[in-house]
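What you see is the complex with one protein chain gone and the rest in place.
Should a chain be cited, it is by its letter among A, B and C, assigned in written order, with residues numbered from 1 in that chain.
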Amino acid sequence: MKHKTPLLDQLESGPWPSFVSDLKQEAEVRAKNVKGVEYQIPVDVCDDLLGILELSYKHKRTHWKHGGIVGVFGYGGGVIGRYCDQPEMFPGVAHFHTMRVSQPAGKFYTSKYLKQLCDLWELRGSGITNMHGSTGDIVWIGTTTPQLEEIFFELTHTFNQDLGGSGSNLRTPSDCIGSARCEYSCYDTQALCHTLTNDYQDELHRPAFPYKFKFKFDGCPNCCVASIARSDMSFIGTWKDDIRLDQKEVKAYVGGEYPPNAGAHSGRDWGKFDIQKEVVNLCPTGCMRYEGGKLEINNRECTRCMHCINVMPRALRIGNERGLSILVGAKAPILDGAQMGSLLVPFVKVEEPYDEIKEVIEAVWDWWMEEGKNRERLGELIKRQGFQKLLEMTNIKPMPQHVKEPRSNPYIFWKEDEVEGGFTGDINEFRKYHQR
Amino acid sequence: MKHKTPLLDQLESGPWPSFVSDLKQEAEVRAKNVKGVEYQIPVDVCDDLLGILELSYKHKRTHWKHGGIVGVFGYGGGVIGRYCDQPEMFPGVAHFHTMRVSQPAGKFYTSKYLKQLCDLWELRGSGITNMHGSTGDIVWIGTTTPQLEEIFFELTHTFNQDLGGSGSNLRTPSDCIGSARCEYSCYDTQALCHTLTNDYQDELHRPAFPYKFKFKFDGCPNCCVASIARSDMSFIGTWKDDIRLDQKEVKAYVGGEYPPNAGAHSGRDWGKFDIQKEVVNLCPTGCMRYEGGKLEINNRECTRCMHCINVMPRALRIGNERGLSILVGAKAPILDGAQMGSLLVPFVKVEEPYDEIKEVIEAVWDWWMEEGKNRERLGELIKRQGFQKLLEMTNIKPMPQHVKEPRSNPYIFWKEDEVEGGFTGDINEFRKYHQR
Amino acid sequence: MAFISSGYNKDKPMENRITDIGPRKYDEFYHPIIAKNKGKWLYHEILEPGVLVHVSETGDKIFTVRVGGCRIMSCTHIREICEIADKHCGGYLRFTTRNNIEFFVDSQDKIAPLKKDLESRKFAGGSFKFPVGGTGAGITNIVHTQGWIHCHTPATDASGPVKATMDVLFDDFKSMRMPAHLRVSLACCLNMCGAVHCSDIAILGYHRKPPLLDHEYLDKMCEIPLAIAACPTAAIKPAKIEVNGVKLNSVAVNNERCMYCGNCYTMCPSMPLADAVGDGIVIMAGGKVSNRISTPKFSKVVVAFLPNETPRWPQTTAVIKKMVEAYAKDANKYERLGEWAERIGWERFFEKCELPFTHHLIDDFRDPAYFTWRQTTQFKF
Partner (left out) sequence: MAFISSGYNKDKPMENRITDIGPRKYDEFYHPIIAKNKGKWLYHEILEPGVLVHVSETGDKIFTVRVGGCRIMSCTHIREICEIADKHCGGYLRFTTRNNIEFFVDSQDKIAPLKKDLESRKFAGGSFKFPVGGTGAGITNIVHTQGWIHCHTPATDASGPVKATMDVLFDDFKSMRMPAHLRVSLACCLNMCGAVHCSDIAILGYHRKPPLLDHEYLDKMCEIPLAIAACPTAAIKPAKIEVNGVKLNSVAVNNERCMYCGNCYTMCPSMPLADAVGDGIVIMAGGKVSNRISTPKFSKVVVAFLPNETPRWPQTTAVIKKMVEAYAKDANKYERLGEWAERIGWERFFEKCELPFTHHLIDDFRDPAYFTWRQTTQFKF
């Protein structure tokens, strides 16, 4: 190894896959270069990466500097510039930019395709990746400025593959596995994710927004891609009609033929399955009854929390009249506190070409682009101008579904035209009846 | 009647006691004056009160103007000045000040005393009262400026009775009936209310505070004087040890010998008393069990919500190790939203001369008088400077009991001395390891 | 009328002046049984609506008969109360924290005659003077405030709407068929002297128009800086205004930002905002104070505005009646109105109470508003 890494070495032991071991293995592969690759960036990039990381472990501070604007021609995103603050010590990572490669919806791959991507990234980059970044992209960590265009050219020409988002753009949308392999999915998350990603390529590549904007697609309220917490606009599957219920299968669960929750709790002996205790009593709306071996659901009062279905997937299934709910504004705490998505559209059918959904998206964008301040997330704008304003701008009728509870302060701002006689009274008229 | 009151007359019908009828009766009594009283304010004061009120019913606006500063010598409170904006039409109420007479704790009276107060108020005022004002005072509605001192003189000399609070003072404290007639009372509310009222007479009569300040005393968490919602400092009885439990009496309730909740629900047939459904399942902490005819309480997990005791007062009784909790900051919504009291002191024994309690009160006052802005309630100051600051200024150790939940934002403000090396770093030292 | 001196000498105000003596001591007024058994009470029972017995470990019992008080009381009325107390109770009585009157008797057989006497007394206009009730799971007296009878900032009257509402709820004052306590309160402006911010049902007077500006007098009658400082939304700015030829110091109000709170008017009489059509009533619901089962709750705005329909506010009383009946019909035993609304969900509350949901009910006041929106996929259609 080029650099001694006594601190990092201690992260090689222990059962969990060691990124240090992996980085070392890549460093070795590059050094040996049995395949005889014409590396387009320094061969010792991984050695220097290990070296600078070791230094951070010593100083307990990062050694990376701000990026500055690097990228590919015509795009405002997809690349995060990076330079290290000790280029003499670690020339291999003096320039060390990240590229975000737009992942396929559902993160499905064939080995063939992954190997092709590796060929390209080994040649023109560090060979180090994140599979995947938190937003969802394939993240390629570390290359030099001249390679950016080369990589982009090959990606688009050879692999029919585009970059993802960064900066004040639409960020790379991502989704849960959905109907591809999940019985709970209320709509085709991959289809919607892929279509909107492509329909909004311009918004994704060319910064026209006040700040970043994220879409995430969850097939049901279990939220496996955490859309409700991590996307300015989350699309979460739901249904309108009744949970499909198979009493025979319910009996089978009660009889212990099937493991509750599809075996998710089999690591411990929780005792015999107790449908009353484990399902009926835990229903948040109390809309279930189990009597005389029959399970009853008062579907009108069900809030589709998924619990009973999760516990007895073979007996209970999502309804047939499916669609999704749209929630808006989720974000991390910077600046004035984190937000979860707030319910904007309780239910919309998911039908190509998704016009109804796109209408909502575009109405929201129009408002945000009009009113949003620089670096103001959608959620912050909603807080600043109010949820009522959002409804007004998106033409959505206010309904109790929009709130957890009505306001507890009476500070209602009335519009002048809502109040008989308006706001302009005559003080002298008033004084006729009320002396000073 | 001096004035026609067609609108008010419509409030004489219907079963609920009509204030209009009562005002008319008083007007009549004064007009007739069979007792031959030398009324010190206009005889037709009640007629004119009816008249101006009728006018408000016509105009749908009040006809009272701001008070201006009237009062008794040396006191900053106890009187609310009022003038009407149509003195020519209603000379009887041209000056119509309110006096707040400090009520006895628990609002207990003898007819003898009430009649004496009436003698005075008929002679020198309108004869109209509020029994009682929302804060707790006896409120005397309507007299003239010259009568204020006369009334005060007679109150103090003849009746050994003082005025209550108004303005930026301590307001008249009030309490629930407590141990005088309530088995749930964890301390003597009247004794504490009366003692503090007298010990703090100076704060009550002479404005030295940024704004009003209210005490209220509830004997238990049922909060019959609504202290938790209406007092800057609420004193609510509680206990530390176990709920006293009499299994024999539990059986009697289960057997239907006693009406649940002392008969509070007897207006409807709710079916047979079901201890599991009505008590055990409604316990907010789930710390109760009813098995084999025995009721068990895991007292350590009990939060003393009173429910089970309320339902079975003959079987369950408050514990023996009694005291009170102090909550602070409750107030109406002006300006930035209503507040309920926040728990400051989980438990303190109630022992004369109440030094421990007074220490807390005075520490809070010192801070508020030091830091509070003009017209800033204690609750608003706590919001502005933070609950941590309150704990610091009152020398109370932070504990999880102080919060419903820990902060969900990581925005912790560290004090410089809490952070190793303090806040003054050396940029050049830093640059040795991190180039620009 | 001849001036009668109390003995006060205005030229020597300090002459044998007595101050700081506080209220009379409570125990002077205790009924003997209460004095004797204070702190010894074992349990109580509500024998019938309005009638309580408390039993002491000494074996003593005190019987309480509670009657509705209309809080505005003339001395004549108070004397009548005293007469009753003298006749039946040895002169002992008290007032409750909700302005009811409690008469004490020391034996069960004294209850019937007392009740009979109370119920027999009516005002000339026909209303009861002393209706017995207000206990347990019923609807007790409405806590309220001054309104047009004495205050300068009200957006509605107090005693009128209270009388009209209690007439509508009268049967429930005299019975105990509710699932739990149901407390109704009224405040005539958002100073909320009635502390209606945590009542099962709250009637709140509210202005809806920004203040009128009496420019000609404003600077004379007000401390302009105080008025400006009083505004929670910073809607007030200083302004020079030309009134018939002369430039005067005054203020300008940004109507967009005004929330009609009346703070400026409290500071400055030249900024009145009372208006016959602008003013009216906001209905709130779901608050509670007790810590029983659930923790105390604020009331929520469920009707943004109802006009001041003098003298009987029919729309207001109708809305309240609808809520009470929907609650009585649907809630579980021991369940307060707010607990019920949260269990069934507010979307169901509006449905069951047949109240329209309007944009006004969505919170848009400051940061905490966010927490009242719905951050979950859980909702009912």
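Note that in this section a residue touches a chain if its C-beta (ideal position, glycine included) is under 8 Å from a C-beta of that chain, and two chains touch if they have at least 3 such contacts.
As the structure is a computational prediction, the values presented were derived from the model and not from experiment.
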Omitted chain - touching chains that are shown: A, B, C
Listed residues A:61, A:294 or A:436, member touching the removed chain: A:61
Touching residues on subunit C - with respect to the absent chain: 291, 295-296, 366-368, 370-371, 375-378
Where the missing chain touches subunit B, by residue: 221, 228, 236, 238, 240, 284-286, 300-305, 325, 327, 336-337, 339-343, 346-347, 382-383, 386-389, 391-392, 398-414, 416, 419-421, 423, 425-427, 430-431, 434, 436
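Basically, only the chains that are shown with their structure count from here on.
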Highest C-beta pair count, chain pair: B-C
Subunit B-subunit C separation of Cα centroids, rounded to whole Å: 12
Euclidean distance of C-alpha centroids - subunit A vs subunit B, Å: 49
Multi-partner residues of subunit B (at least 2 other chains): 59, 61, 63, 65, 333, 337-338
Multi-partner residues of subunit C (each touching 2 or more other chains): 190, 197, 261, 269, 275, 277, 298, 365
